[in-house]
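Selected chains only, in their assembly positions.
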Amino acid sequence: MSEISTDLAILGAGPGGYVAAIRAAQLGLKVTIIEKEKLGGVCLNIGCIPSKALIHQAEIFRHAREAEALGIKLDLSGFDYGRVFKKSRSAADRLSKGVGFLMKKNEIQVVNGTGTILEPGLIEVTGAENKKTQVKAKNIIIATGSRPRSIPGFDFNEKTVLSSTGALMLEELPKRLVILGAGAIGCEFAHIMSSFGTEVTLVEMLDQILPAEDPDASKVLAADFKKRKIAIHVKTRALGYKETKEGLSIELEGPEGKKNTITADKLLVVTGRVPNTGEIGLENLGIASEKGFIPVGDFYQTTVPHVYAIGDVVSTPLLAHVASKEGEIAVEHIAGHSPAPGIDPNLIPSAVYTEPEIASFGLTKDKAILKGFSAAETSFPYRGAGKAVATEAAEGMVKIVYDTGSKEILGAHITGSRATEILHEVLLAKSSELLPEDVASMIHAHPTLSETVMESMKMIEGAAIHI
Amino acid sequence: KPAAKKEAVTTDGWVKASPLAREIARQRGIDIAAIEGSGPGGRVVKKDVESAPTRAGRPAASGF
């Protein structure tokens, strides 16, 4: 049994934990981080990064097919999805190693093993060969993240019924894939797999794919998916499945109780995630979780002094950039600085890396009206930008929701090529309380897709040119 | 940041000013609430601060 004394112990090295660790080291704290699997957490190893690496390869593959229009002939018979898989693993590994390098550089002690909080200020870590380490810490941050949620009747076996992790680890393409859940992760897998030729069926309980996004954004993506022969069933739930000789036979129930059976080779269930709060010793702290989430205050303090919780274990949006920001706020609070409390939910960007991409923040027009704003919206089409036409990316639009009285920007919903990048200009306008005219009057480089942002703001001023 | 506090106390409510204008005013000890803004929506911007009189009654040096 070895012992460590530290200013701050962080449980879990995902984008919440490892960013918190670096920030704490910058502020002069002695930091220990405890991780039972790989540095970087879900995000780097089995989440954001490998999925975006697959998406990038899918885009290369799609471009190769577009090159046929230039007279290039493709022989796809040697196409090896295994190589796509390997590229995604090497991106993940490279970044996970990068986190290891950052830990060293910032003199952060990494303890490999599973941590359990025994009492405030004390964590026991069980490492390889049952090796125990006691970590005494003045402060603790819980950042143990989340794992895929299974649904009754669809337990993950990771052979035929897959979680997102199982899907990321596939080394061969399924011929037919059914995806339950059309949130960001479900839609991204639909995009990836169908790009490489898998027949994809997307099933969603609610009334649109990407239920959290603006209905128009969802419509544009749905139209594109349909063009690509991705079958979409909304207002539909899966009742159960059977393994048959032809594959999995999945029973669906659509609107008005209409039943339908689909046969597929694999089933991917991406309907939600569960926080990892069950086996970390919360009971030893007297913290009661709420639906699995740890209740926290404005600076991510729990009810126990010197114990904080951030990231997917907290009931804020389950996103890597939220986890990182929460880590920074918690650490600055621990270090006695005075960070701005909490995160304004309207300033959290959401990004879906499909083609077209979908990126947004803040309110839709309908939600803004419900909140009492005198809300209006403008919608500027991508085809109004020369760059979109020149790059064969004319589908999409920039929607800006604003208050007609103060001109306050209330939300933005961008659908189209590079949407996940160009959103940030609008988000900066919102977060710095700029007005539409500030963006409208700024010169934007021609030809760029960012011109659509300028035009949508000019629309608010009655001065849009290309519409 | 005492200057920012003082400004919040001395004016009733929000002074519209760009962050850069605020920072320059703070560094030069200029009361931003006393400056008329020429930016979007009457916002005080850098050039307004630079042409404003300093405490000593002289215009602040423009440029560096």
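As written, the chains take the letters A and B, and residue 1 is the first residue of each chain.
Here is the rule we go by: contacts are C-beta pairs under 8 Å (C-beta built on N, C-alpha and C of every residue); 3 or more make two chains touch, one makes a residue touch a chain.
Being a predicted model, the structure only gives us computed values, none of them experimental.
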Please count each kind of protein chain across the complete complex and record the totals against the labels shown. A x2, B x1
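As a working rule, only the chains that are shown with their structure count from here on.
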Approximate Å spacing (C-alpha centroids) for the pair chain A, chain B: 41
Quick check: in the complex, which residue numbers of chain A touch chain B? 432, 435, 437-438, 441
Interfacial residue positions of chain B with respect to chain A in the complex: 19, 40-41
